[in-house]
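Here the complex is missing a single protein chain, while all its other protein chains stay put.
Order as written gives the chain letters A and B; numbering starts at 1 within each chain.
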Amino acid sequence: MKQRKYFFMALLLVLAIVATACPKTEDPGPEPTKTAAEEGKPGGTLVFAAEQYPKCLNFVTSCRSASWLHYTALLPTMARFLTADADNNYKATDLITKIPTLENGLVTESPFTVTYELNPKAKWDDNTPITGEDVKFTWQAILTSSKSVIKIGYDKIEDVTTEGNKVKIAFKEPYAPWRDLFNMTHYILKADAFAGKPDVSDAMQTSIGFAGGPFKLESFSESEMVLVRNDNYYGKKAFLDKVIFKKIESQTSELTTFKTGEIQGFFPQPTTELVEQVKAIPGGEIGVKPGTVYEGLWFNLDKFPVNDKAVRTALLYGLDRQKAIDTIVKPVDPKATVNHCLWNVPQNAGGKWCNKDFPTKPDTAKATKALEDGGWKKGSDGIYAKGGQRLVVPIATTAGNVGREQFQTILQAQAKEIGIEIKADNSDATTLFQTRLPARDFVVGMFAQVASPDPTVTTNLHKDLIPSKDAPDGENYYGWKNDEASKLMRDSDKEVDDKERIKQFQEMGKLMAEDVMSIPLYAKPQILVYNSEKLGGDFNFNAGQLAFSDLLRTWYFKKAA
Amino acid sequence: MLAYALRRLLISIPLLILASILVFYFLRLTTDPAQALRNPRMTAEQVQEVKHAMGLDKSGPEQYTSWLTNFVKGDWGLSFDYQAPVAPIIKARFFNTLKLMGIAVLLSFLLAIAIGVYSAVRPYSKLDYTFTGMSFLGISMPIFWFALLIQLILGFYLQQWLGRDEPLFFTSGMHRPGDPTFHLIDFVRHATLPSLALTIQLVAGWSRYERSSMMEVMNADFMRTARAKGLKSRSVIFKHALRNALIPLVTVIGIDVGALFGGLIVTEVIFSWPGMGSLFTSALAVGDYPIVLPWLMITAGLVILLNLVADLLVGILDPRVRYG
Partner (left out) sequence: MVDPTSRAITDEQAVQEPKAQDAHGIAEGPARTQWQLAWKKFRQHKLAVASLFILVVLYLAAIFAPIVAPFDPNELDLDHVRESPSLKHPMGTDALGRDEFSRVVYGGRISLAVGMGVALSAGFIGTTMGALAGFYGRWVDAVLMRTTDFFLAMPVLAVLLVAAKALGGSITDIVVILAVLYWMPVARIVRNVFMSLKEKEYVEGARASGAGSIRIIVRHLLPNSLGPIIVNVTLGIAIAILTESLLSFLGFGIQPPTATWGNMLSSARDSMLTQPWLVWFPGFMILLTVLCVNFLGDGLRDALDPAGHKIRT
């Protein structure tokens, strides 16, 4: 009797499910927008996976270190002066009429000022105009908020003044990387949204409340955020009604949900099987872009054994980096090659900041000679030793990143052949970047840096900017103390003439290579996977900080549901 | 009955306290709550400030008592990673997990009884062997592999086979993106695959246990007596045998709940279910211990509570226990 009861209950449940399966109507699904009539490009709701979903929204505080915060909630919704095109050259946004240069007079050398001419139509999503007061407020917020981090550059601003639709930023001294301010990872805040109080430390935790871009953040929860089209946007409006960023942390789940259509795009880490798997999915399209994000072996020059230049030289010539790249990276990016410059990439800004400073081919003879000249002797186990210490090099990379771990394994095998023992010393990404790196608790780090269109490396490499309580903004985790290079860094930060600046960076590159202060690897392919059967628009994304966000406003659904 | 219930309750309380002490010290011993302090940018005063704010300058037992008082009050501290209070984060996830766990446990319970009883009544039949075989398979297969296969077959391949635009059973999340309000059918479609993964693993073990318990009971003396008295076979089975066979199953569910969390963690991660399990792995992975500590407390408390419920149920079902 009881058995029968359960059986019927189960049957009812199954029938209920089947009943929902039959009518193929989609419940709250995409509907054509106003623009559909104009251009025949339906809007609809895009669901995009976020592999590293941001935990909070405030880009002035430490939340900003999450790169996905920018891709998802900020870049499509915030106002900024400049963006970057697909080749990572600076480009004007809708907010300004033209890029300030020396030629058009909007940049003056002494005193050093930059003037942005605002688009007279520029307004926030509530139709109030975007003005220089907002820019000034932002400057104050970044400088004075108690929880603000990384204020470099903003402390070089003397004042921000407004004259009509012109916003003049006056600097205390020439500051060459001015283009990064208010554009790359800091954006323009709406002064009215904060009641004029520039300490925004506790604001913007789970909502933003204003928008200056083609989209607006409607809601932000722990597992998904919803952006809606900003219908008051003063420039070319977006087609999509909604963009939902959904937290999906594993690539396996991303692939599965992409297959079933639960998501229409994602931005994965490169793994060797990825291209095959995406191509096997109907409608699966994969766009790969090398550039502006580059992997390297970054030395902590104060730690044994890489404090010994002989060891660094041996690693440079002893490892066959191209072979490792062929195995791990080429399946995703067939053109992947060893990078020949250190703190930049050939694909960035036409390669003008990247010179052929570093050798790219292995030379085991040179490696061996360097070690032996440096006093290292091969032990009975085939590994070099000096002064009773074996040549063991711990390399720290992000645990769980299959591609990197495999790369590490290949380097291990190669190093063994020339008598160096590489040890895996991995941590999860958060621990590595937020704890170990600032504490300089690593010997060699293997991870990626992001190149902004401006080549400045001062915070990362200046001898006075090794992180300490005296230099809290310093990011010279590597401990490079090269006087000549440091001077060049300061000079180039003030050098407004690009030609001169290029010469200075060439010098710096030579010095980096002479010291073998780190070893370049390759330009990390940035990958966008999207469903080309369902989506149309511009998919030629920028391979740097801005990734695909700028393109969101061009995307549309090929057919309404 | 009341005395029995009170006795069980009284035992639970020291157990809970013991749990809290052990969890607290375990985490303090094995984790480094001050890892953010290893930051050369901070001055000595700043380091002291943070230590004081985190209460790390007090003695062990002091830290424990202050933590415990805060915990009971509902103040579970701030998460390193989210930079927001821990309590609301856990609370939201908790109910999501409860939904999943509830469905799985209920379904497994019913199925285990159905299968166990059938197998006991018709032992060594073809169906019995099939069930036994499937059970062995179920307890031998790693649950994550099984979940991945379900995701692929019933999520993707089923969709292809039915020729649908959308999968019949969704493979990730708890609700449609952008629509967090509760819709029954939508919820069922999202919950089916993860519950199935959990259920099959539970049923595999429980049904075998139920089967052997039932068989023991059915062969027991009192059953023979009942049959000898001339009671009809069906009523004998369902009134007497089942009641007695339910007892061990209920107890086993109590014991298994702790282990259930293991399967839950994996299932939630694979199906991106926003519950306690996926919260735990992501918090642990980034070393966000302010979340890990209350998490362990809550699950320990939950397990103790469920064991208490199981004990009470057994007390109701089995009079021998109350007075023994």
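Definition applied: contacts are C-beta pairs under 8 Å (C-beta built on N, C-alpha and C of every residue); 3 or more make two chains touch, one makes a residue touch a chain.
No experiment lies behind these values; they were computed from the predicted model shown.
Enquirer: Which of these touches the unseen chain: A:86, A:399 or A:496?
Expert: Among A:86, A:399 or A:496, only A:399 touches the chain that is not shown.
Enquirer: Consider the whole complex, including the chain that is not shown, and state which of B:15, B:50 or B:188 touches that chain.
Expert: Missing-chain contact among the listed residues: B:15.
Enquirer: One chain is left out of this view; which of B:155, B:248, B:275 or B:290 touches it in the full complex?
Expert: Reading the full complex, the residue touching the unseen chain is B:248.
Enquirer: Of the residues in chain A, which ones touch the absent chain?
Expert: 251-252, 255, 271-274, 276-277, 280, 323-324, 326-327, 399-400, 402, 405-406, 409-410, 412-413, 424, 426
Enquirer: Name every residue on chain B in touch with the hidden partner chain.
Expert: 14-15, 18-19, 22, 26-27, 30-31, 136-137, 139-145, 148, 152, 205, 209, 212-213, 216, 247-248, 251-252, 254-256, 258-259, 261-262, 265-266, 269, 280-281, 284-285, 287, 292, 295-296, 299-300, 303-304, 307, 310-311, 314, 318, 321
Just so we're on the same page, only the chains that are shown with their structure count from here on.
Enquirer: Rounded to the nearest whole Å, what is the centre-to-centre distance of chain A and chain B, using the mean of the C-alpha atoms as each centre?
Expert: 39
Enquirer: Please name which positions on chain B make contact with chain A in the complex.
Expert: Per the stated touch rule, the residues are 35-36, 38-43, 46, 81-84, 89, 92, 110-111, 113-114, 117-118, 148, 151-152, 155-156, 159, 162, 164-168, 170-173, 176-180, 183, 185-186, 188-189, 192, 234, 238, 242, 269-272, 274, 278, 282, 285-287.
Enquirer: Which of the residues in chain A end up touching chain B in this complex?
Expert: Against chain B, the touching part of chain A is residues 1-3, 6-7, 9, 16-17, 20-21, 24, 26-28, 45, 47, 55-56, 61-63, 205, 221-224, 226, 242, 244, 246-250, 252-253, 256-257, 259-262, 400, 428-431, 434-435, 438-441, 467-469, 471-472, 474, 561.
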